[in-house]
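Here the complex is missing one protein chain, while the rest keep their positions.
Labels for the chains are A, B and C, by order of writing; each one numbers its residues from 1.
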Amino acid sequence: MKAPTQQNTAVREITFGQAINEALAEEMRRDPRVFILGEDVAEAGTPFKVLSGLVKEFGKERVIDSPISEAAITGVCVGAAMTGMRPVVDIMFGDFITLTMDQMVNQAAKIRYMSGGKLKVPLVMRTTLGATRRSAAQHSQSLHAWFSHIPGLKVALPSTPYDAKGLLKTAIRDDNPVVFFEDKLMYQLKGPVPEGEYTIPFGVADVKRSGKDITIIATSSMVQVSLSAAEILENSGISAEVIDVRTTAPLDKETLIESAKKTSRAIVVDEGYERYGVTAEIASVIADGAFYYLDAPVKRMGAMDVPVPFSPVLEDQTVPTPDSVAEMAKKLCGK
Amino acid sequence: MKAPTQQNTAVREITFGQAINEALAEEMRRDPRVFILGEDVAEAGTPFKVLSGLVKEFGKERVIDSPISEAAITGVCVGAAMTGMRPVVDIMFGDFITLTMDQMVNQAAKIRYMSGGKLKVPLVMRTTLGATRRSAAQHSQSLHAWFSHIPGLKVALPSTPYDAKGLLKTAIRDDNPVVFFEDKLMYQLKGPVPEGEYTIPFGVADVKRSGKDITIIATSSMVQVSLSAAEILENSGISAEVIDVRTTAPLDKETLIESAKKTSRAIVVDEGYERYGVTAEIASVIADGAFYYLDAPVKRMGAMDVPVPFSPVLEDQTVPTPDSVAEMAKKLCGK
Amino acid sequence: MAKKNIKGPPNIGRDEWLRFYRQMLKIRLFEEQVNDLYRSAKMPGLAHLYIGQEAVAVGVCEALRADDYITSTHRGHGHCLAKGAAVNKMFAELLGKVDGYCRGKGGSMHIADQERGNLGANAIVGGSTGIATGAAMSARLRGSDQVAVCFFGEGALGQGLLYECMNMAALWKLPVIYLCENNCYNEYTHYSETTAGEIEARAKAFGIPTESIDGQDVELVHKTARRLVERARQGDGPSFFLCHTYRFHGHHVGDIDRAYYRAKKEEEEWKSRRDPVALLAAKLKKLKVADEKAVSQIEKEIRGEIEAGVEFALNAPYPNADEVDQHVYA
Partner (left out) sequence: MAKKNIKGPPNIGRDEWLRFYRQMLKIRLFEEQVNDLYRSAKMPGLAHLYIGQEAVAVGVCEALRADDYITSTHRGHGHCLAKGAAVNKMFAELLGKVDGYCRGKGGSMHIADQERGNLGANAIVGGSTGIATGAAMSARLRGSDQVAVCFFGEGALGQGLLYECMNMAALWKLPVIYLCENNCYNEYTHYSETTAGEIEARAKAFGIPTESIDGQDVELVHKTARRLVERARQGDGPSFFLCHTYRFHGHHVGDIDRAYYRAKKEEEEWKSRRDPVALLAAKLKKLKVADEKAVSQIEKEIRGEIEAGVEFALNAPYPNADEVDQHVYA
């Protein structure tokens, strides 16, 4: 099944942040069971202002400011989800998921299975990822690999305003716990988003740019980076295909493998720490599935394996850039 | 550098649990800064009885029973480690590390880096992994992939009594936070452990059995499974090399790659969930490093991607076995 | 404040007294059966017996409606039965059979029975405080007058999540009752070694009214529960209910040699003087609600139910192998 993509959409342009806001507003209008719980989500609309206006429309009963208690915010929403509500948990920085792991992993992810299919936990956790904001080691991590590792959870990572809206609506309608990672630096990014209702299915990767010489598979913040790299590569006569996995769990292995078979070269780019990260899973899936078609080893580009440093001159080295991705691609293509 | 292995050791046989106990006792005698904090660690010696007798020798000041507070147990030990002590944290079941993630990942792992090298956190967290004990979804997980993902942490996973003692002594002497995973089912396993003092360096994989047709790379509980698989394979005329990584972080990539180059076939076996797990990192490292030598794709065998079920008939299907590993190996070798 | 504008509950009627006894005895005999199953290696995994604490689960659950919620713990058989679960499907779950409440996937530490509002046992100490608090929040948001009871042992007082949840429950006046069963031990350690200060004060600090009573007296447990449930239902918010009790057996069935952490004499004291089932039997006679004959008649019936339940479970099939990867996602 092919998901709709930006190509076949109307011209209205809004920001990534507005797309998130719209998705939440539409789903809250559609379904009275949907509510938001998090820190400074009401009047403040979060520090990123992504939720601005929602409390005005839906009131403090559905857009609820919480104490600074990530574990309980999550746990309370697990309980609410088990008993007929559809909570959207707001965890300000992805670094703080460390405090929610027990409720997400030992509770939310397992309740359906442990109950033999009798209970369900339709919960969405919205949180953030991404570095280079000079926010240092505890406010810059991209920890989506952890949740991607856990059966029972789904993980979505939009890379455009269009995808953000469509994937978030799908997440809210999903009957399972879904973790939704938003790149902090992308909130101001503008892109086409149709006025009308649409959703984007999970587990369907999106070819953001087609090419024939090399496949670049990217997630979230790294999709735009990879598209810029593809531009650079075009000038060097290399045609790069850029694929956005959109969801790491479920993962659309087939689309990734088919593209790698076609181009016979692949790079995986993700902003999480490289070691034991998302790039490892995707690279090994391709190395296995496209084994007999590959002309070169699948290369991985994750965040450097260091805590994120504060100093700009150091931080900027830790994340893949259009140049570094293009460099790697050229090497792989022997140019 | 080659680490000592069982071959070159004395004949005394003790259990895995006794080896852990001995390592702790020896290090506590050697270094007064070492102490143990955890639930039911003193008189009870933990539910697994691994610490039996330590409180008698070292007293309640150094073998300390704590409230049921995994986050604070860890946090308090981080603070103690920063100020001149060398704590050993006891987290009864590996499933409970979910409660310690903030203290381990946002604090312990980053403090040295964030302080520009001025502070250090010489802490060891001992915890467990492994299923098939009919303990169900919240007492059976092997979550070592999470910590392996985090720069600033080291992760050790012994597979024999000999390795358990040598690696634990190294962990306690290391100036960094180390997470030490013990397979619950292995505590009664007996093996040769010399009387004398020895340590085993981190980042040095151990060839537990050498072979020429295929490389089986395993961790912790899966090393014994892989050795049994190797026996089965021998009868089918397949010579399997079994390598124990011993530490996932640091990872001895060179030894793994060299073996795969030699045998041109590799399987990675680990008891963590397969998706986005340890097998992904190791498989992609080999697929890259041995690319031009591989005759078949590197195969991964992790725990099935489901919460661990209680019912024995279901649980037994979720973990690789000697037969399933041997099966896979035969397929890879075209037999 | 706990009693603010709450009329005292009506007296306990004859049928109620008898139901209390039936339910408490059912738990007692169920757990003795579990003990046998485990010792005879017919039951896999771990078993944490509720014997000695029966008055708490029954006294509280008898004050709840079928659609009220409870969350339970690793020591959860008593809560599950008290909320109305069937013996046979529980045994089946404990044996990992497909006819169990969770198709054998959950087992002893994860039985859930949502038709009767049991959101599940939980093997993470304190792990269900968020769930119970969330169920109460959900009731509020849905405009329902359901109440949630969060059962936990005093060991869970060590988990920070509890305090985060009590803060929210108090802020938002949620209909949740934090039911702390102080059976004196966290596994193999006396709670006084792990619990500083005064337990009730930990809830009072959040402005939550508390009650602290003898958990072996089912009448007292029930009347107090009625009052707290009533105030929660009326929208007066959360409460903290501390019941002093004791587990007669080991932490789990395998915990036989307990001398190193508690004196045989202490155990004998409780078993001989403070057995909630014996105390209730005596009371029934004293109140002339039931004579010796009636009491043993009840026991006979329940033994029959237990035996039939075990039979059912032993003969029930295991799940099909292909169920292993079902129910991971809804």
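Definition applied: a residue touches a chain if its C-beta (ideal position, glycine included) is under 8 Å from a C-beta of that chain, and two chains touch if they have at least 3 such contacts.
What you see is a predicted model; the values in this text were computed from it and never measured.
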| item | value |
| --- | --- |
| Touching residue (missing chain; options B:I111, B:A205 or B:V308) | B:I111 |
| Selected from B:A81, B:I282, B:V298 or B:L314 as touching the chain missing from the view | B:A81 |
| Positions on chain C where the hidden chain makes contact | 157-164, 166-168, 170-171, 193-198, 201-202, 204-208 |
| Interface with the undisplayed chain - residues on chain A | 39-40, 43-44, 47, 65-69, 71-72, 95-96, 99, 133-139, 304-307, 309-314, 317-318 |
| Chain B residues that touch the omitted chain in the full complex | 35, 61-62, 66-67, 69, 71-72, 74-85, 87, 102-103, 106-107, 111-120, 122, 151-152, 154, 175-176 |
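Methods note: only the chains that are shown with their structure count from here on.
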| item | value |
| --- | --- |
| Where chain B and chain C are represented by their mean Cα positions, the distance between them in whole Å | 37 |
| Distance between chain centroids, defined by C-alpha means - chain A, chain C (Å) | 41 |
| Distance between chain centroids, defined by C-alpha means - chain A, chain B (Å) | 31 |
| Multi-chain contact residues (two or more partners), chain B | 95-96, 99, 136-138, 305-307, 309 |
| Residues of chain C engaged with two or more neighbouring chains | 102-106, 110, 122, 124, 127, 160, 328 |
